[in-house]
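Only a single protein chain was left out; the remaining protein chains are all shown in position.
This part shows subunit A:
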Amino acid sequence: MKLILLEWKQMLRSRWMQMVGVLFTFIFTSIIVIQQMALPATDTFSRQSASFLNLLLFLLPLFILTIGSMGVASDYETKWLALLKTYPLKMRHYIVAKFTAIVCAFLLLVVLAFGVVLLLGGLLGGVVIPPSLLMITLLTILIFSAIAVLVGIIAKTRLYALALSLVVWSFLLLLISYALMAVGTVIAGHVLQKITLVVIHVNPIEWLRFGYLLFANQASVLGPSYYEFVQFYQTTTGLLVYTLVSILWVACPLLFAYIMIRKGGRSA
């Protein structure tokens, strides 16, 4: 617990984190308030909700990956981790503490951003924030905090962590989709559909996006090709599978991080 508090304080004291906090809040608020003023409120999947979602999927993973991984890598660079190892501290506690600190720091940032949105939205007559968006925000923080810890442990230096985070972010957010779209021009539709189904499960960005559409009851936006897939995930079994895969997306990176930190113990 003390370690979590210590890590959490370090995160909040980071200048980078503070700047990102201001930047995220500013951009998030601007776009939501502008969209709210320009478009009528709706509970369907509109350009407004697509903007909210894309903003979250663009910014939040980027900030979590860079700050989170650099925080971990910094512990290697400054020999803080080496020092910790001289204490009777288990490495799994270190990973859990790091993960919890990142999650809590970004939750605080999101609370601040949503607070400003609600404040300005309230002044403008009310802003609609779908509950499924809040749920996906939380899940985004959990999944990418876990990946950030893994990236930091792989990188070991801050510069490398920054570079690797950017690579992971662009790969998950853009490159996989573009590659799939390009492949789709030369393969049959049913093959593309099946590869897309695999990609949804192995790319956390697509998984979160699919989750938002599913829980907002707007999965029809995906079109007839994914009818049976959507039907499955709307059943109780489907929801259980969604929960299980989401848990795996948090647990697996942390597990890999633990294995790696133990393997590279002496180099720390």
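Worth a mention:
Definition applied: contacts are C-beta pairs under 8 Å (C-beta built on N, C-alpha and C of every residue); 3 or more make two chains touch, one makes a residue touch a chain; residues count from 1.
Everything that follows uses one rule, which is that contacts and distances are computed from a predicted model.
When the listed names "STAS domain-containing protein", "Copper-binding periplasmic protein", "Cytochrome P450" or "Transcriptional regulator" are checked against UniProt, the chain not shown comes out as "Copper-binding periplasmic protein". Only one residue in the set A:20, A:67, A:103 or A:127 touches the chain that does not appear here, and it is A:127.
Of A:88, A:131 or A:189, it is A:189 that touches the chain left out of the display.
Of the options A:30, A:100, A:225 or A:246, the residue whose C-beta touches the omitted chain is A:225. Residue positions on subunit A in contact with the hidden chain: 8-9, 12-13, 18, 21, 37-40, 42, 44-48, 50, 53-54, 57-58, 108-109, 111-112, 114-127, 173-174, 177-178, 180-181, 184-185, 189-190, 192-193, 196, 200, 205-206, 209, 218, 220-227, 230, in rising order.
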